[in-house]
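Missing here is one protein chain; the remaining ones are kept as they sit in the complex.
Order of writing sets the labels: A and B. Residues in every chain begin at 1.
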Amino acid sequence: MADTAIPEGLLGADPDLNDVEALNVRVLTPFQMAWRRYWHHKGAAIATIIMTMLLIIVIFAPLTARYGINEQVLKIQEGNNVYLSPRSIAWMGTDEIGRDIYSRLIWGVRTSLFIGVTSAILSVIIGTTVGAIAGLRGGVFDDLMMRVTDIFLAFPFLVLVIVVRAALGNLPWLTAIIGDISSIRFLIVLFAIFGWMGVARLVRGQVLSLKEREFIEASRAVGASNTRIVLSHLLPNSIGPILVALTLSVAGSIIGESTLSFFGLGPQPGTNSTSLGLLVELSSSGAKQGNWWLVAFPCGALVLLVVCINFIGDGLRDAVDAKLDTGK
Amino acid sequence: MPSWIQVSEMTDPLLCLKDFAVSFRTPNGDVQAVRGVDISVAAGEMVGIVGESGSGKSVTFLGVLGLLPKSARITGSATVEGLELVGASNRTMRTVRGKKIAMIFQDPLSALNPVYRVGYQVAEMIQAHQQVSKSEALTRSVELLDIVGIPQPKVRARQYPHEFSGGMRQRVMIAMAIANDPEVLIADEPTTALDVTVQAQILEVVQRIQREMNKAVVMITHDLGVIARVADRVQVMYAGRVVERASVNDLFAAPTHPYTVGLLNSLPRVGQERLQPIPGRPPNMLRPPQGCAFRARCPHAAPVCAEKLPELQPHANSMTACVRINEIDVAEMSGITA
Partner (left out) sequence: MLRFIVRRLLWLPLTLLLVTFLVYCAVRTGWHPEQTYKRSNPRATREKVEQYLAVNGLYKGWGGYVRGYFEWLWRFIQGPDHWPRSIKGRALVYPPLRYSIFNTLRLAGIASILGISIGLTVGTLAARKPGSWFDNIANTGAFFVGAVPAFVSGVILQLVFAVELGWFPVGGVYPPGHQGFDLLLMIKHLVLPVTVVAVQVIAQYSRYMRASLLDVRSSDFVRTARAKGLSERNVLFRHGVRNAMIPVATVLALDVGQLIGGLIITEAIFNYPGMGVYFLKASFNGDIPQLMPYLVIIVTSVLVFNLIADVSYALLDPRIRLG
């Protein structure tokens, strides 16, 4: 029997059948999805909170530190300063000259974080540029870059660092620009030199895989220039892994700075600042003398910092990975 | 009752699914991918399972073989030669997989292990179920490669999957599948990843094997062309249910479900000016709709369609899940083009 009325199915189709909203599934932007995924990662969430608190304490160091960086806890007349165990006037004890470990730790972490973040940012800038060019252009530049970084990255890290540090530190024209071998500036540049390669390879990989994707072809078909493609398409899609690399780079710098200080090759920034690495260096002698607070607090701070940064990196990786996945 | 339905119910079906259902546990709730299907396949016949992506056609048979991820919950019954597979132990399943039921997958490049030679991979299938020596298995695998039409089988057996073309790789998959002479062959979209010209060849191989070895074959596809070419009977699936069951001729000549009509109409025709897709999208299986799942896209939908989940009922020579089949002219969908 022919149904001559207007088919009911087409008009006023049952609204809650296929209506996405009715299912309470909101459509989220990729950024929002990544944000959600990040906070889902419990470790990253806790770590971010801790890091934020740390950052606040550290940035407002003049306010939060109880003493100046070289200030002794007690005036000499008032009593012995040296190697005091933790107590009310010095929450984390004092060092060999009687300075408050707690305050110095704050100043030290500030310096080390500064080193870490600055060198990481530098690494990322250099690495992204080189990696993007290598990925896009290909050819000899790409081959050369891959080979060079291959070999560089294959060497034992510490050996390389020590040799390069010595060589660069003795080049007068270089030290004039980036500072003396024991300065903080020098260290930042040193870490950046080692850091950019990993980032470059990462970005290159990203660019290579994205290059072949259809949306790039589509952009070209619409007439977008190379620069535009890089800036508006490739980079935003690579932000994820770059962020992760940045985070891990910071952690790496912090550990690197401590390791160098352990061997006495760290920054010797003079009497007006200190670094986490220098404070950690105290731990080896402190351990042998039985001054446990010299070991516990600096090493504890170091481990806390690195663990938090690693968790954040992990969270970022989670947040970002699925975003790059097609579907699923 | 049409004669052919009686016949296929008289011959014992080799593979028999009754009220088979699969749902996946996800953080957002249960996704009901398959919501109770009855399918049976007898020896010597090729049953086509046709449906869109997401209709549950692949999930059904992956579930039968127990190849779904751990988040899958399977209920209902699936028997092969009388042996119940739902809830069977892993041990039991291992005697079934590759031996009683063999599966041919969609993308042979990713379905074959890239680091082993092709001959070895076929031989592995043989050795999994037969007590033969390695050399015997390898010899047999060369024979199998020959059966499926791979030239120079002895040489090719020593090559790796990436050295084969797409069509040849799929032949290897087929050779692997028939290695232990299984009663049932399940081909999951075997031609989707292939060129059109190669598709025909592969279908020909599968059909030849079905006829010569009298196997029960399940051909899962979204391509009606494939169905037309090789299937004997067809089951149309939508949103996890079977909505029409018919012989292949009846399906094309006299479809009995609006969805089938929609599918047929959406095939591009020579001289047709505009394409006729089915409006709308398949439903979200997280909260499947009440009643007939197709009603949102069906031009014949009426309040009765929302009442309960429609069961298959006979109509003419086929079975249909459309409750309004007797009230409407299903083919009237073509009138909506205006």
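Observations on the model:
The working rule: a contact is a pair of C-beta atoms (placed from the backbone, for glycine too) under 8 Å apart; a residue touches a chain by one contact, two chains touch by 3 or more.
This structure is a prediction, so every number in the text was calculated from the model and none was measured.
The chain not shown here makes contact, within the complete complex, with A, B. The hidden chain makes contact, of the residues A:158, A:218 or A:231, with A:158. Looking at B:30, B:52, B:124 or B:223, the residue that reaches the missing chain in the full complex is B:124. Contact with the chain that does not appear here is found for just one residue of B:43, B:67 or B:198, B:67. When the omitted chain is restored, the residue from B:30, B:107 or B:223 that touches it is B:107. Residues 65, 67, 90, 93-99, 102-103, 105, 107, 110-115, 124-125, 128-129, 160, 162-163, 173, 176 of chain B touch the missing chain (whole complex, contact as defined above). One chain of the complex is left out; on chain A, the residues touching it are 150-151, 154-156, 158-159, 162-171, 251, 255, 258-259, 262-263, 280, 283-284, 287-288, 295, 299, 302-303, 306-307, 310, 314.
Criterion: only the chains that are shown with their structure count from here on.
Centres computed as Cα averages put chain A at a distance of 50 Å from chain B.
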